[in-house]
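Removed: one protein chain of the complex. Kept in place: all other protein chains.
And now, subunit A:
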Amino acid sequence: CDFKSNVRMRNPAMDSSEPGQLFDDTSTSAGPQGAGHSGLDKGPVAYTGQTVLSDPMSNLAMAYGSSLASQGKEMMDKNLDRFIPVSKLKYYFAVDTLYVGKKLGLLVFPYMHENWEVCYQQDTPVAPRFDVNAPDLYIPAMAFITYILVAGLALGTQNRFSPEFLGMQASSALVWLIIEVLAVLLSLYLVTVNTDLTTIDLVAFSGYKYVGMIVGVLAGLLFGKTGYYLALLWCCASIFVFMIRTLRLKILSEAAAEGMIVRGAKNQLRMYLTMAIAAAQPVFMYWLTFHLVR
């Protein structure tokens, strides 16, 4: 665990339900609010250039409209926070370039890495920026979008491209991701594993396979079918090892995770579950890319 205490830690779990803007957005503040109300007090002195707004009814309407708009925005923010926990999401995006580089290296070559444990700091997991083992959402999100664009590029070079294709590919990949996460959640529930894996963690882990898919498709574009198969094989193997090593610590019990062989049906079931999740990754990787490389 290489978390240095002298690094100024930005608390990513800080609840920022009202993210303040750094700069004022002056695009809407000019104009109507200035001359509207002053016209009610003095007489025609405030007529300067605002003859349309001198009518008190339109003043009232404008004030009501702007208050309605800000109310609507507040309500939307509040409700959005209920469905999408923005502060929790912010934790997964607290990354920096060094972390991304190391993580991408891990995804492609996980064989040399020794310590797979996630560092904690007083019961809360440390931000991904400080711990290369922590899951993040930046890489999966970027990898997903890059995969869509690379798929479009691949079909474009084969003259099979159409703009609707991008939308279709994006939605089908998204649906497969949702199905996979739901399946993992269901199996975790059935096996009654006591784990601290959240749904967002599972989405992150499922999203890491897109990196391998991109590498495979790009190799297929540059070097033809053999290049595609070789690169895909390599990436499938590495994502398999990566998933097993990461999930082992989360799903299996302490003793089994440390490498000692613990007998018992429960642990065996958990081991099978881990292997099933890890084995599903290469299957999906092949399924979602083979039609792109001809």
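As a working rule, a contact is a pair of C-beta atoms (placed from the backbone, for glycine too) under 8 Å apart; a residue touches a chain by one contact, two chains touch by 3 or more; residues count from 1.
By our rule, contacts and distances are computed from a predicted model.
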Hidden subunit of the complex - UniProt protein name among "Alanine aminotransferase 2", "Small ribosomal subunit protein bS16m", "Protein YIPF" or "Cell cycle control protein": "Protein YIPF"
Touch criterion as defined above, residue of A:Phe93, A:Tyr229 or A:Tyr286 at the omitted chain: A:Phe93
Absent chain, residues of subunit A that touch it: 10, 16, 19-27, 30-31, 39-41, 43-51, 54-57, 86, 89-90, 92-98, 100, 129, 138, 141-142, 145-146, 149, 156, 163
